[in-house]
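Omission of a single protein chain aside, the complex is shown with its protein chains in their original locations.
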Amino acid sequence: MTDDTFEPTIIGFTCNWCSYRASDLAGTARMKYAPNVRLIRLMCSGRLDPTFVLRALSGGADGVMITGCHPGECHYIEQNYKALRRFLLLRRVLTGLGIEPERVKLVWASAAEGAKFAAEATAFVEEIRKLGPLNWGKADSGQQTVDHEEPSTVHRPSSEVEVPA
Amino acid sequence: MKPKFAMYWAASCGGCEIAVLNTHEKILDVDANFDVVFWPVAMDAKYKDVEAMEDGSILLTLFNGSIRNDENEHIAKLLRRKSKLLVAFGSCACEGCIPGLANLSPVGDIVHTAFNTITTDNPHGIYPRTSYDVPEGELHIPTLAKALRPLEQVVDVDYYMPGCPPESHQIAAVIDLVVKVVKGEAELPPKGATIGVGDSTVCDECPRARNVKMIKEFTRIQDIAPVDPTLCILEQGVPCNGPATRSGCNARCPQAGAQCIGCYGPAEGVMDYGARLITAFSSVIDATTPEEIDHILDGIPDPTGQVYRFNLAGSLMKANKSAWEKA
Amino acid sequence: MSDQKQERVGVYVCHCGTNIAGTVDVVDVANWAAEKLKHQGVIIAREYKFMCSSLGQELIEKDIKELGLTRVVVAACSPHLHEKTFRTAAKNAGLNPYLVELASIREQVSWVHTDKVVATAKSKAVVSGAVSRVIENRALDEIKVPINPNTLIVGGGVAGIQSALEIANAGFHVYLVEREPSIGGHMAQFDKTFPTLDCSACILTPRMVEAGTHPNITLLTWSEVTNVAGYVGNFHVTIKKKARFVNEELCTGCGICQEKCPKKVIDDVYEAGLGYRKTVYTPFAQAVPNFPVMDKENCTYFIKGTCKACEKFCPTNAIDFAQQDQMLNIDVGNIILATGYDLFDARRVSNYGYGRLPNVFTSLEFERLSNAAGPTSGNIVLRDGKTMPKSVGIIHCVGSRDKNFNNYCSTICCMQGLKFAHLVHERTGATVYNFYIDMRTAYKAYDEFYQRVLEEGTLFVRGKVAEVTDAARNDREKGKLIIQCEDTLAGKQRRIPVDMVILSSGLQPRKDAKEVGKLFGISCSMDGWFTEKHPKLDPVATMTEGIYIVGCAQGPKDIPSSVAQGAAASARVLDKILQKEVSLEPIKASINKEACSGCRICNGLCPFNAIAFIADDMVSDINPALCQGCGTCVAACPAGAISGTGFSDAQIMAQIDGLLLKNLEIGNY
Partner (left out) sequence: MPQMTDERVRAGMNREEDPSLLHEVSMKTAGVSHLEMCIQCGTCGGSCPVAMDMEHTPRMLFAMLRAGMREEVLRSNTPWLCVSCYHCVVRCPQEVHIADVMYTLKGMAIKAKLYSDSTAPHFSQTFVDMVEAYGRSYEMGLASRHYLRHFPLRLPSMMPMGLGMITKGRMTITPKKIKHLDQLKSILHRAKQLELTS
């Protein structure tokens, strides 16, 4: 079900100290990347409340990119590890809700890694493009009636979650 | 003339009705102060009687159960029209509760499971049909919606009373309050308030001792022996929903030696209950590598069910993707 | 959502010359905002060539005053550039500066995208996000805290000494803490310094003495910081002053105890294992302070209970075997960390044979060997202590620029290797080979030194040495150390027999750098060096207000750079002291005690110990002065009882909706 006209909408959450600066650097260096990512600046990836991700996905985003400082390099010493823990559990919960875990990605990018930021953003857009639209924002409120025939495959939460190194 | 009172039972187990009866002699106050006009479980009344009432003529309606089919939806809208105060009564009406977990599957699967499992005696593979022609005319049964919805997703709700079911003493207190309001002795809380509950979470009422928590392993309560009866259950490695669950139950489950499962829903002002539990559980994990963290998370075998047991239908995502996609 | 009166929002879209306007249709963006975001309270949307110019700022100020704007969105460059500019403009016009929001449509849009239609569309989304967010912004006040004028400096190497002197000379008090018995650091071990070949002791000793006698400097050697609490301007520090077993009040530094002590041990620290010291000792003659310390592990009295030779001969009865470690509590306003480096352990490069082949030396060993005050009185000799080498190989980049060890360039090894070549040439006349990958002689007068060494006849081989071996293949190699490498310029493998090999080892972070970082609440890079606030524009500050890093603690560097950083940090500290108080960004978390259930989940999350549990009330509380505003606890509180200023849930949720253009229709969604 690939749709050639599908342009993913992606919300990116960036850390004020590393990845937001990396995106600034990508700008200063005029690196070109996919225009589908819209950024929100947080003070730290540790500020990332899973609610933000759920709000974005339920509100029409096709993917969410979370970026933080490399492990061991957090400007608040170790809060990016806390973001990592949350992210891993959040992905499991999202999987249980039938959302491809690849739609939420955690990327480490330091303030110096403008090129990495740009490349990751572009790569993520392509990954989401392959997955297709999420369409949660357009999901109707459940009024539609139902025919009782075909059972689908039963969705179970999977514990196989991919993790960025 | 006494003000009018109604109570309705939509998609739910009936426990809420039992809880009302459990208020003992307080139930007599209802009769003494109200004219009960509609309460299918307690008295005979027809939908058309309700339809015939004047709009806004019922002072108080306690609506329990969530919206699973078109009949539920019809009555919800009807009672909304006829009532001054519509209370989402019990966890099902407030946030979907256990029936809401059905939103993890497409409705076709649910019906299939109900009519075609190994324990179901259905030799001819007969499935219900929503309409059927008989010589007397066409018969209808209610049609299932794609997903279950809490009351507020269908109609405007004045007050919320969570709990599975709400504690009887709180029901009594609410009845007292409304009686006082009717007599002009008290004022109503602001619209949209959650009533008959505490401001904080279950931990606030839990007498167990707690420390800074660092968990190396999540486990089930039956797998730890012995359970320390005085120490925080989460600290012992059992995913207890208490930290994120609204207080008001007096920490009944933890007091009885079991983890909180979250029936009172989120605390005041929280947008998504499951997200609060995700951060609660991940915050106590004592590991830094993805491998270690994943290993610890394996101790929560059904994370989605764990964090959304009572709240899925009322959550931001509301349902599994398959429930939206599949008809 | 909000039932308060609607805000009056002004949107200002900057052309930034053609930087933005070249890729984004700024007029379209402004018109769109005025029309489509009207229901949100946008009452004016303008575009202007350079918003950051004084005319641009005046435009905003005028609108705030005349149109009664209550919120401002500037769609321009990154907030890291001009957030302050526009906040100040708002402040000048009487609007709280935190009611201004920047929408980055330059770094985030015009500079990284090429298609004008796409870029314009994205700009609209970014503006929409900022408008939604700014409505949820709240007026905030900067937090002012007083500054304690005292300063703590940790580490008494050349960088720390420099910092201490600068501050002390300005008239403020300094506590200089050093873990060794004397200040001086690595520089005190060197003979000569490149490129000028000054005698290291000659230039350092006066500085050490000045620091030791300065009325504004409290020197605490043989001491370590054990605890740090508090925050900028108000740190409470606990220092362990280890027992010296010598009463500093009575000791005159006459040295008789050292002389009379009958026990010698190998000095692994100062003499790099090449020489001996007594068990009561000062590490070197010019030590500051000049009071000895007792080496409890090796002292005969502490082992067997007899001896006390030092006590018997001390003319002032200064020896005190009953002395205990002391814990000192001091209050300071700022802290400078000058904790230095460790030398890379050359044993790890096993193919170079250090520790196995006697005549392979480390750089620090060679420093002592060439030092006139060292174990050989400056004679450069082989391990036997007498033979002068006829040929010497100096290997660069040992443990540096190597993914098997340390990936970074240690900065000083090239110049160090050249200095060694010069000293060997000067003192022995031996043939000297330098093996290098790239010759890095940046900075003033360094390359000239390289040319001088070339002129002296040192042979340079470009190639990373593969191995050093004593397995001879022919008579020419017999009894020698053979350096095998590819001479990359000749394109041939070569085996060069020499008498002595010197490894120009790299620098690495102190082995306890991570723990020290944790103690002071600052972070380390992946390599283990302390992380500066900004690699270019703020190299001595850290993310933790009031804590500075200088010298090699921040990364490998030579003496001039260390001294420069020492002075730079002092300037920053003096700036703070003279302001008498400091403003903190009002981005803080706070706990609603009514909603807090005391579950204590947040307690383990704060690395700054800002969250305390109040057992009496069974609730947690946040100390706003300690809170750094990361927001981790805000995101973690399962009861939703913690909120954060500047980055509240309401602000971020609104921005998400705005970016997703969910706010285009009037009414609820």
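Letters are used for the chains, namely A, B and C, taken in the order the chains are written, and counting of residues starts over at 1 for each.
In this text, a residue touches a chain if its C-beta (ideal position, glycine included) is under 8 Å from a C-beta of that chain, and two chains touch if they have at least 3 such contacts.
Remember, it's a predicted structure, so these values are computed and weren't measured experimentally.
Considering C:439, C:466, C:571 or C:618, the position touching the chain not shown turns out to be C:466 (whole complex).
Contact with the chain not shown here comes from a single listed residue; of C:196, C:306, C:377 or C:404, that residue is C:404. Considering the full assembly, A:34 is the residue among A:18, A:34 or A:109 that touches the omitted chain. Those residues of chain C that touch the chain absent from the view are 113-115, 117-118, 121-122, 125, 351, 401-404, 437-438, 462-467, 484-488, 491-493, 661.
Here is the rule we go by: only the chains that are shown with their structure count from here on.
Interface comparison, B-C versus A-B: the higher count of C-beta contacts falls to A-B. The distance from the centre of chain A to the centre of chain B, each centre being the mean of the chain's C-alpha atoms, comes to 31 Å. Residues of chain A in contact with at least two other chains: 49-51, 55, 82, 86. Contact with two or more other chains is made by residues 271, 276, 279, 283 of chain B.
Looking at the complex, you find that chain B touches chain C at residues 199-204, 210-214, 232, 234, 242-244, 247, 266-271, 276-277, 279-280, 283-284.
For chain A in complex with chain B, the touching residues are 49-51, 54-55, 57-58, 71, 81-82, 84-86, 88-90, 92-93, 95-99, 134-136, 139-152, 154-155, 157, 159, 161, 163-165. Residues 70, 73, 104-109, 111-113, 127-128, 130, 143-149, 153, 271-272, 274-276, 278-279, 281-283, 285, 287-288, 290, 293-294, 297-298, 300, 302-305, 307-308, 315-324, 326-327 of chain B are the ones touching chain A in the complex.
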